[in-house]
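As you look at this complex, bear in mind that one protein chain is not there, while each of the others sits in place.
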Amino acid sequence: MMNIRYIATIDHQDYLIDIIDERHVALNGQVCEIDFASVGDQPIFSLLIDGKSYETFVYPQEDDWQVLLLGTLYSVRVEDEREKRLRAAAGGKAMERREFHLKAPMPGLIIAIPVSEGQKVNKGDVLVILESMKMQNELKSPREGVITRLRVNVGDSVEQSQTLLSVV
Amino acid sequence: MMNIRYIATIDHQDYLIDIIDERHVALNGQVCEIDFASVGDQPIFSLLIDGKSYETFVYPQEDDWQVLLLGTLYSVRVEDEREKRLRAAAGGKAMERREFHLKAPMPGLIIAIPVSEGQKVNKGDVLVILESMKMQNELKSPREGVITRLRVNVGDSVEQSQTLLSVV
Amino acid sequence: MFNKVLIANRGEIAVRIIRACRELGMQTVAVFSEADRHALHVRYADEAYFIGASPSRESYLRGDRIIDVALKSGAGAIHPGYGFLAERADFAQAVLDAGLAFIGPKPSSIAAMGDKAVARSTVAKAGVPVVPGTEGEGSLRDDDLLTIAPQIGFPLLIKATAGGGGKGMREVTSMEEMPALLKAARREAEAAFGDGNVYLEKLIDGARHIEFQILADQNGNVIHLGERECSLQRRHQKLLEESPSPFISDDDDLRQRMGEVAVRAAQAVGYVNAGTIEFLVDKDKKFYFLEMNTRLQVEHPVTEMVTGVDIVKEQIRIARGRQLRYKQEDILFKGWSIECRINAEDPFNNFLPSTGVITHIVPPSGPGVRIDTGVYPGFEITPYYDALISKLIVWGETRAEAILRMRRALEEYRILGVRTNIPFHQRLMDSHRFMAGQFDTRFVEERFSLESAQESVEACPEIAAIIAVLVAHRQTRRSAQFVHHDQRDVSNWKWFGRWERMRK
Partner (left out) sequence: MFNKVLIANRGEIAVRIIRACRELGMQTVAVFSEADRHALHVRYADEAYFIGASPSRESYLRGDRIIDVALKSGAGAIHPGYGFLAERADFAQAVLDAGLAFIGPKPSSIAAMGDKAVARSTVAKAGVPVVPGTEGEGSLRDDDLLTIAPQIGFPLLIKATAGGGGKGMREVTSMEEMPALLKAARREAEAAFGDGNVYLEKLIDGARHIEFQILADQNGNVIHLGERECSLQRRHQKLLEESPSPFISDDDDLRQRMGEVAVRAAQAVGYVNAGTIEFLVDKDKKFYFLEMNTRLQVEHPVTEMVTGVDIVKEQIRIARGRQLRYKQEDILFKGWSIECRINAEDPFNNFLPSTGVITHIVPPSGPGVRIDTGVYPGFEITPYYDALISKLIVWGETRAEAILRMRRALEEYRILGVRTNIPFHQRLMDSHRFMAGQFDTRFVEERFSLESAQESVEACPEIAAIIAVLVAHRQTRRSAQFVHHDQRDVSNWKWFGRWERMRK
């Protein structure tokens, strides 16, 4: 059986992972015995690896996987060798430069929009204040960029997942 | 809107129930306000009736509905007027006289079959002893009748829902 | 004497009160908004009545409708829980006027303590030390507040007079910020309580927030049930409470002095039923009256765990005119209790509230673990109400045992469908400063972050990497229509379909 090689990246650290068969993977070349199962038809996974028992929640994201393990959240990008090569060839940063659309995480009322179109923002800057669940919630920028297309105004009621503005 | 009339029978007692609309039923002619909902996508039902709050588990059976309410299990036969008339015309007992197939409620090992083909049995007589979950379980006759078609032997391993014998 | 109680609330506290009533043999009446038809309090009560649309203002804040339901259903008493109408003197008065019992203090006590400014001056007159601030009675306009602010000195706090739960509260570090923050605080207070009045209070540095539970019957007996440590807050919202306080711990003298002051503060307003006196305690163990909460508190269970007193049952007994079953000397403290508030919010994304249908719950259980909750698998968390979905409370013989037990309980807790702040509590339990009891009210915001805290725990990025690869691999194989003949594995595909349907 042929191994399938993946590269997992967490915080710029690469992990080379080969899927050998249903019961074995290799981590950076070192073979581990595994028993991997989802639990109760939920996105909870139980991994027995060389006898150690781990359980995680896995949340799929657009570009990566969020893995919640022992109270720590890891954002893991998973690529095969071809994908990795392509991304490297494209300049590495290309994917992150895609337009980011800030969506309302829940229905609510727009209390304030402390940015304007064309404004440069840094990672962590507050873009919108949304009142919901009796709280004023600050929606922050996940990365640096420039504000484009403000789509809501202060005082608007917004639906869940409604796009509020974009960052390029 | 036209009422739809049902007759519910519990222990030979009839209840005349009219469905008036989504929010009203009449019980033996007396109108009640209702709010009826299933809970959490489960066969659990919440009934608010004239303000009183009840919650039940409902298990569908072949001929009736089992309703578990406040720790009591009610077997309820539900018929519309036509069905009720037909059954009365057929002699009432006809439906109960259908052949009963004793099925294994769980996988296990047949330990004993204290009846033989052609034997008359009464309600509550032990038909089969099945060992499962480290216990010997007595499977009893749900009504009087005559044993037909013994389909298993002592020492057999049986699957869940496998028919063991029949009673007419 | 009443035998049927209407619970004018929702969520975990409505369930908590229904349980107490049921265990006292009382009938219970629930009220519900449109969003709450399937809520646990509706399912558990003997009777349940619809009172309006989902926003609180149209349902749980409609005192008129709630009193109508009580009269119609034959309830003889109303328990307000916390929040909503719990600290509205006009509502309590209307309940009494309707000939019903109010399971709480007299309207006059609520009024006296409910306006935080009035409360401060009342207890100050009774000789209780208060935090310096705007002692004036009634409402102050922005001009007045801007004039008084420099006299109090910065940093200071703007607080809602009708407030509670940190709503309508703002920290001010300079005069320049005042106008904008006053406006924001008033707006939030107006939205939360229907009352935009605010007052000012000096911000005490390195302060602990420690509160005393008191019980008072109609015969003038008042006792306290010891303290609760509530310093761990974020944006003035309590996150974790414990009893006793590690700051007081075995300083029985301080506990006794503070307890006596708490009793005196309650007596100053002729208090009846359960209430809480909040204090700020500075580094030198000097303590100041902060405010009185004239209702049941979210965090009452930690006191129940260490004293064995069922506070909600005592509330009902008191409202029925019974004498307190305990004298001060009967109250003995055993062991240590901690409560973590489990909120539907994402600790990895700025604690944004998280809404949606809860799909799966496995609660921790076993010795020394108590959960108070109003949710279940299949229930939807809506944006209408606050984010508290569960209170996880543990008891241990010692604080160390309680912390270890809380750790294992948090690790066991599984909630799916919404994000929760469980990981935040896990990291807090691992924090050396928390373990040592070295924290104040600013600890969480200023000295604690999920990222830095992670350095202290065993990190396993390689395990996370392997799991992500295995999940991604399965998904790839599946989308490629790979038919794999491994019986053991097939069952694991199922959830992908369901999951994807769920995420639509």
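Per-chain numbering from 1; labels A, B and C assigned in written order.
The definition used in the following text is that contacts are C-beta pairs under 8 Å (C-beta built on N, C-alpha and C of every residue); 3 or more make two chains touch, one makes a residue touch a chain.
Computed from a predicted model, the values in this text were never measured in an experiment.
Novice: So there's a chain missing from this view; which of the remaining chains does it actually touch?
Specialist: A, B, C
Novice: From the listed residues C:His79, C:Arg370, C:Arg399 or C:Arg474, report the one that touches the chain absent from this view.
Specialist: Of these options, the touching residue for the absent chain is C:Arg370.
Novice: Would you indicate which residue among B:Ile10, B:Val31, B:Leu86 or B:Val154 is in contact with the undisplayed chain?
Specialist: Hidden-chain contact among the options goes to B:Ile10.
Novice: Check each of C:Arg57, C:Lys183 or C:Lys334 against the chain that is not shown and name the one that touches it.
Specialist: For the chain that is not drawn, the touching residue is C:Lys334.
Novice: List the chain A residues touching the unshown chain?
Specialist: On the side of chain A, residues 35, 37, 39-42, 46, 48, 51-53, 55 touch the unshown chain.
Novice: Identify the residues of chain C touching the omitted chain, counting contacts across the whole complex.
Specialist: Residues 15-16, 19-20, 22-25, 40, 44, 301, 304, 308, 310, 334-335, 360-363, 365-373, 376-378, 397, 401, 404-405, 407-408, 412, 414 of chain C touch the chain absent from view.
Novice: Against the chain that's been left off, what residues of chain B make contact? List them.
Specialist: 4, 6, 8, 10-11, 13, 15, 17, 19, 22, 25, 27, 32, 34, 36-38, 40-45, 47, 49, 54, 56-58, 60, 64-74, 76, 78, 105-108, 131-140, 160
Operating definition for what follows: only the chains that are shown with their structure count from here on.
Novice: Nearest whole angstrom, what separates the Cα centre of chain A from the Cα centre of chain B?
Specialist: Once rounded, the distance between the two centres reads 51 Å.
Novice: What are the residue numbers in chain B that touch two or more other chains?
Specialist: Residues of chain B never touch two or more of the other chains.
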